[in-house]
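Structure incoming, see below.
With one protein chain held back, the other chains of the complex are shown just where they sit.
And then subunit A:
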């Protein structure tokens, strides 16, 4: 159940709508959406999937990007709540993973093994078109959404779709395709950067993602820009972790 105040909700919706700015970065934006939804719902994991031109759902952002969770998003190309939400344009809520084996055999098993108890998916809609879905995982029984919660989260998913596509700027289908391709390609840059950092520092790709995201935040830089810099600039590749000395971390953590 969502217990946020009206003020908190208003703040989130303003943040979601505020995309017509020069500093807009599609990767940061997609991650921000997943984090706001996780914050609102208390869900342990939230992810976003977008459909490519052939209708394949691609994972583009998650509150966490560990291998187990990413696999849960990826298998939904074949089956799962996101695919259902994407196809029907309707939210899938309060699906109990304990009894979902008939509906989604592979997904339900993987999700249950990962420790999740329930799952929800909200289609990302723009007028009649569905471009993807937001995926929310629950860890506790009884964390079900009521009708109001569902309506609120669906409104948030729809607002995020408009924001992501910057649809207010120009209302034409071609722009939608352009933006969608841009979002999907940005995701590929992150994967390449994860590999580069993992190799350069001898760490896993999960930790590499955290390092990249933390570096971007600490230095107030766009995620796409940092990821791209990691590919082209070996010095930045080193700095992403090198700057994480205890001294600097402590200085940065100070309020």
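Rule of thumb we're sticking to: a contact is a pair of C-beta atoms (placed from the backbone, for glycine too) under 8 Å apart; a residue touches a chain by one contact, two chains touch by 3 or more; residues count from 1.
In this section, contacts and distances are computed from a predicted model.
**Student:** Out of "GAF domain-containing protein", "Catalase-related peroxidase", "Succinate dehydrogenase / fumarate reductase iron-sulfur subunit" or "Enterobactin ABC transporter permease", which one is the UniProt protein name for the chain not included here?
**Tutor:** "GAF domain-containing protein"
**Student:** Which residue from A:88, A:140, A:182 or A:219 sits in contact with the chain not drawn here?
**Tutor:** Touches the omitted chain: A:182.
**Student:** Which subunit A residues touch the hidden chain?
**Tutor:** 53-54, 58-59, 70, 74-75, 77, 173-175, 177-179, 181-182, 185, 188-200, 205, 227-228, 231-232, 237
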